[in-house]
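My questions will all concern the structure given below.
A single protein chain has been removed from this complex, and every other one stays in its place.
Here the chain labels run A and B in written order, and each chain numbers its own residues starting at 1.
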Amino acid sequence: MTLDEIKRHIEQHLPDVALKPVRESLLVENAADLTRVVEFLKDDGVLQLNYLSSVTGVDYLTFLECVYHFYSVENKTYSLQLRVRVDRDDPHIPSLVPIFRGAEFQEREAYDMYGIQFDGHPDLRRILMWDGFAGHPMRKDYQQEDSEVLDGDDIEWLRKHDVSVSEEHIKMAESLRTGGESEETQSEQAEA
Amino acid sequence: MFFGWGILRGMNITLMNFFRSYTRKRGSGEIGALTTVQYPEERLPVKEKFRNFPFLIYDDKPEDLRCVACDICAQDCPPRCIYIVKDTDEAGKPMKKPAVFDIDFTVCMNCGICEEVCPFDAIFMDHEFEIADADRHDKLLYHRDDLLKTNEHFHKIRPNDGREVDARLAEAKEAKAKKDEARQKAAEAKAAAKAKAEAEQAKEGEPPEEKKETDAQ
Partner (left out) sequence: MFEKLRVKTKVIDSGASGLDTQTLEVNVGPQHPSTHGVFRMTMVLDGEVVKSLRPVMGYLHRNHEQIAENITYSASMPYTDRLDYFNSMSNNQAWAMTVEQLAEVEIPDRAEYIRVIMSELTRLVNHVSVIGFLLNDMGAFFTPTLFAFREREKILDVFEAVSGSRMMCNYLRFGGVNRDLTDEQLGQIKVIVADFPAFLDEFETLLAQNEIVCMRTQNVGVLPAELAINASVTGPMLRASGVNYDIRKVDQYSVYDRFEFKIPLGEKGDVYDRYYVRMLEMRESLKILNQALEQIEPGPFMAPKVPACLKNPRNFKPPVGEAYCRIEAPKGELGFYVVSDGSKEPWRYHVRAPSFINLTVLEAMCIGYKLADAIVILGSIDIVLGEVDR
């Protein structure tokens, strides 16, 4: 079945859902419709897309997106890719865990890496990063750890090998040693 | 069968392997033969394609290293462990040699991509793997002079590749020499033709004076 046929079939049964073909996938324009569409895909006698293969979060700079890949165990000839777009500041997508249990860990990973809130997920917490971690690392605007910041041991090694260290670096190292907030805010304050 | 028959059959297999370790020849690949090698007293021969850390190659003298500091391996290295600085002569003009060529062996992941992308056959993967050290910073950061090894070393560890690389370089040298020769000949022919054309032109233009000149010549 081609993408157009699948789209028409879904629109026949769910006429109020807005779908748009984007590259080789269907974009569900309203994120709140997602659970209805997915339930239909799973229970429909014709499509029988009952195997959710992958849930991925993607960051396009103006919005966040979540991509789903569906396959069918009975009809092995076609597959379907769905997308949902949300804005970056308050991303909420209904969770697919009540329908597909396989989405549990993958949605937790999308939350951990991108900050997408999945409403209805039974246990939404960080999975790959440790529990006290602040921030969502895979976002494109995530400030990575500054490799320009040296600490006391590095400065000592450089001095031993006759490399001059600038005053700025020495000050930053001192502030790291005396403690305070995270390294990132320290270095940002020092550079500002 | 009785309870325990499966366990006895399994134990029989273990027993057969135990006896076979004495009767079957070591390293023959048959089931039951011993395969353990008592390292470091015995060592298995290293295969030719085995890739471990990289080394730079030179032909006759260490100053004639093949590397021209083009920076391609440094840009293609996945963990970015190579650091190159081009050498400059007295006038400040960049030369085709590296002044600094550092590889951090604590970062290098032995992928071999630097060898594949080098267009000058200057860097290859060595077979040395016993280079562990207690100091993480000094000893495992290799500089240009630590990395230089001869072409003979390359032939010793990788004879097939050595022959191939030498053949390729010889071919390239020959082709270049032929091209240079052809260009030289073409330039000479052109110069001769030009001189001849000028002489004829001069002859046609002013016959009496020319004749005098040619007589003088």
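To be clear about the criterion, a contact is a pair of C-beta atoms (placed from the backbone, for glycine too) under 8 Å apart; a residue touches a chain by one contact, two chains touch by 3 or more.
Values in this document were obtained by computation on a predicted structure and should not be read as measured data.
The hidden chain makes contact, of the residues B:Ile84, B:Ile103, B:Met125 or B:Leu147, with B:Met125.
Residue A:Pro137 is the one among A:Pro21, A:Pro137 or A:Gly152 that touches the chain not shown. Annotation for chain A: contacts to the undisplayed chain at residues 23-24, 50-54, 56, 58-59, 67, 69, 71, 73, 76, 81, 100-106, 113, 126-130, 137-138. Listed for chain B, the residues touching the missing chain in the whole complex are 3-7, 9-10, 13-14, 17, 29-31, 35, 47, 49-51, 72, 75-78, 109-113, 116-117, 119, 125.
The criterion applied here is as follows: only the chains that are shown with their structure count from here on.
Between the Cα centres of chain A and chain B there is a gap of 43 Å.
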